[in-house]
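Omission of a single protein chain aside, the complex is shown with its protein chains in their original locations.
The chains carry the letters A, B and C, assigned in the order they are written, with residues numbered from 1 in each.
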């Protein structure tokens, strides 16, 4: 599948979706986009910059939500113009789809909303590529129906994204089988290595996270075989206004990407035997 | 809490929210509302009629969704006028809230949407009582934040509803501890005895269900102690256009309610020791 | 099924298995057995005294394990002689079966060991009634095979016992459907209301527990319908040498049993519709 000018798929090197969880300021957005662009250019990794204008589903009503749609889109557009990187951002209301699609190169839908038929179809119908996050409550094979709903709009640039499955209370588990199962959708499969280490609601009025497991899960997922990788990053995670506990330090991004890229290259040189289960009998 | 003219709470007999999952036709709606009204009148159970005008999150894009908002509201209004029962229906788009709130006596929000701050607040701001379903991905103590978001609009007629927690793939488990934990919200706690027996996505392109466990879970929940009970019912579940596998047969509703009412009466005559954990040391 | 001189089954009032988790001392054992015997006599509840001589699977190697087999059996025999109550205790080694079976009226097998074929059959072959605890890792329908292994020894006095299922890490959930599913074994189904509120390993080097949920789960299980109830109790749970956090205070046992007995009486006066799923179509 063609995506923002590069090829996305299991037979191509992984692309990276990365950026701070929320748009905290114009300067932070520009700075992180440039830094990530330069890292990815050095490594030869296709890159899409991600940041959210509105965190619409924070645990508490008191939490920071972002600059809002219009100011957020203004900043994202500037990021794109000044750094030249394609932009992905998430949309959570049907009414926002068209105005967001004017700015964003790729749209993303939140995990909690993956079963809202009208919403998924409204986003897909905007004609931009869409990254659909799998609900924490959904079996991986059930993403086939979600992807098919999206494709029924005529949009064939659909991606599906694993971000952890509910595992008891206030915990998620990343089932690596899911990355293979979701290939049956025919869509590029993306692994979100940072939300997968969230502890939802684990700090009472906000979600916790275990940053140290990001490299563990990212290495595992790339070795399992993915088309894309999603990672939230921040120059100073402890000061991040949203999802800091599960953000990866920007200063450590290049070293992590380097090992992931090597694993990716290695596994994609070979066959994936799981894609031919009938030969394993 | 006052609700539709009766008292709702752990110190009062349970109220019933019941009806067919989807509005299949005007005649079915009228017929089921009358039947349920008469059963509840005989038993002295406060009753609110429930049916949905749009099933917005079916597994497959091909499934029956209902008559749509306007025709659905017309039917619900007629049900209310002709049978005299209060009406609850679920809303899944901010833009529908005001027009639905004109007809419905109580609004309900879907489990998948329980963390969408704007949506929950838009529904609560309509000023009608709201039944907030707990997400399958949420710990029961995290409903405190959800309820607080809703109450922050000034609406103090908020209910919280357990409908099962994700338990592996394509299965839900009803944690009876949840019914006690959610009392800490200060809101009446409702148990949804029919969605709790769903097997989400368990039939490939639709959700399955295990109807035979409805009475098991309903008895257990009432004995654990609830303010309200939610049950989808149908005169002929095998022919239901939505969620038939987890609908309770209308013809068996009275006998089931009778035993539930007896359990409810019995447990509410006593103290609930779990409400005073400090005395159990 | 005949058990210790009373009738056990869904059509009979529940029997109680209760006592302190571990045999802490002869005097505590005698005192608790007398107290429980007297409570159950007042209420008319068939009673079997439970206490363990060896806690063989504590989280930490440093924890209190009990008086050991021989001293423990001496105390249990004295309890039985002096109070006249039948005794149940758990065995965890094949080599102990015969000597324990000489003293105990009923044998119990630990949840972790429910799949050890030789062990289960060695216990069943002793000819005493056996209460088989379901593994935290087992689906309720899989207890059919476990029960059948036990019955294959010719022993038809087999009980199966729910004590919670693994639900993420350090947590258990009590699936009330399990109590109905396990009826298919043909064995009396017992609910363990105190281990079900354990938080396994939840305090680092020992298991935690949430005592306040004992009455919630016990009421729910009795309303779901059980043949027997299992509860660990202690005159002073805070001082208990084993499993204190999930022990029910002895001083509150009678009031809890009273409400459970009433629920039990009520639900067993009616039919259990879940036992005839074919009629619910």
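The working rule: contacts are C-beta pairs under 8 Å (C-beta built on N, C-alpha and C of every residue); 3 or more make two chains touch, one makes a residue touch a chain.
No experiment lies behind these values; they were computed from the predicted model shown.
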Could you tell which one of A:157, A:174, A:194 or A:242 touches the chain left off the display?
-> A:174
Residue among C:73, C:165 or C:267 that touches the chain left out of view = C:165
Can you work out which residue in C:38, C:205, C:236 or C:271 touches the chain that's missing from view?
-> C:205
Touching residues (missing chain, whole complex) on chain C | 56-61, 65, 92-95, 112-113, 115-118, 121, 135-142, 145, 148-149, 152, 165-166, 169-170, 200-201, 205
Missing-partner contacts on chain A, residue numbers = 165, 167, 173-177, 179-180, 197, 210-213, 215-217, 219-225, 237-238, 249, 252, 255-256, 259, 262-263, 266-267, 270, 272-274, 277, 280-281
Against the hidden chain, chain B presents residues 167-169, 171
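Following the convention adopted for this analysis, only the chains that are shown with their structure count from here on.
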Relative to the centroid of every protein C-alpha atom displayed, which chain's own C-alpha centroid is closest?
-> B
Taking each chain's centre as its mean C-alpha position, how far apart are chain B and chain C in Å?
-> 35
Between chain A and chain C, the Cα-mean centres are separated in Å by 48
Chain A to chain B: how many Å between their CA centres?
-> 34
Touching two or more other chains in chain A are residues 169
